[in-house]
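Removed: one protein chain of the complex. Kept in place: all other protein chains.
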């Protein structure tokens, strides 16, 4: 059997040794794993940003991967700890909506992480990533079945999910993320871009293209980006800076060409 | 025998390929290891911050882990290079106090890294992380005994260690670190918090709670944090920003409730 894969996604940042500490806990249970960082720079406490990161990355991991995700403003309070079995994968983390993209369709099963034998002996009230979630991920990698961790949960927390709505002449959505390059990632999925003729954002109508390389230098355009969503980009520049907009800004795709009136 | 674990903690940052280069040197000696980053964002030349990061993370790693740490303002000068055997673990790095938390109790043995066969053939005067410490860690992972690396050192450098002192009605300490969330980590250990009724910082008296989730939204409180020290936190906010204080700020815990006079 090949070695297991555990991914880690958190809002812990890389300055403090918290991520490394979780890895120490995992390796204390099993060393027969690959540990892969998805990101630890999720904005502090931003559960939606964490969920979007998982949605983007998870489809590219092999069957059997265990995704450990911790954006956990409610740690130490009443929120439940979860393991979610989804296809051949598992998710481990707090029950606060972080796994929303995978809970929107049927087929998942969720369990509360309560079994004492799969936690650290001493569980703090500030760091369940280390004391609850990391050991759970490690035991899953060792082959412990998800249903062994605790009682089934049928009502995990699901976030309102950013989805476009129909408007006259097209679809309206919003910017959900600004990436490192200043590209504006929107809530409009790839499938809705194929029928579109143009995108309107920040009061400007922009063309739709197939690749960054088709955008004129310094110009802006819409395209289907790496997260399979409509994205607004400026060639070798920052769309966020050039257009002066950020997360939450409204975006529309037009199914027929129509000018924006100022 | 399971694969060995080598952790890496440095002030090298992640922009330049220095950490990757050290890993290349390790993997040139042995591939039978897990390489785990603790942090590479220790403030440049800040040996105390490095020592605190090690103190926090090391207890969560399995027996036999080798901790390679490089915060090394004295590289190329007279400072010694060390391997420290501590319980089942080993530390490798410069002799400048980086391993202070583990040298404060008996039981360690230290050796100077001088044996030419466990260094790179050419040793630069600017990058002992690559040329001296990384190969030493790799050879330790291969099973070379610490005493093979050089002469025993009985007087490794030990930093003055931040510890609280008794004051009327309580204990006085200081903020030793500000984490990514803006939490203020103090020099007061968990054991001294249990008997306390309140914490005074920045001229304000704050309650002590058990978890972030017990703090009112936007309010500040003290609690025992993930590093097993008193920490000042603001619920889903930055205590450093809200209170306007940082590293070095004085902190007191009160064993009996007493108001702070403005």
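Things worth noting here:
So that you can tell them apart, the chains are marked A and B in the order they are listed, and the count of residues begins at 1 in each.
Criterion: a residue touches a chain if its C-beta (ideal position, glycine included) is under 8 Å from a C-beta of that chain, and two chains touch if they have at least 3 such contacts.
What you see is a predicted model; the values in this text were computed from it and never measured.
Set against the missing chain, the residues B:77, B:107, B:160 or B:191 yield one that touches it, B:77.
If you put the hidden chain back, the residue from A:71, A:199 or A:224 that touches it is A:224.
Residues touching the missing chain, restricted to chain A, are 2-3, 5, 7, 9, 14, 34, 36-42, 53-54, 56-57, 60-62, 65, 179-181, 210-214, 223-226, 236 (touch as defined at the top). Taking the complete complex into account, residues 12-21, 23-25, 27-28, 31, 35, 44-45, 73-79, 124-127, 130 of chain B touch the chain not shown.
The rule we apply is simple: only the chains that are shown with their structure count from here on.
For the pair chain A and chain B, the distance between mean C-alpha positions equals 31 Å.
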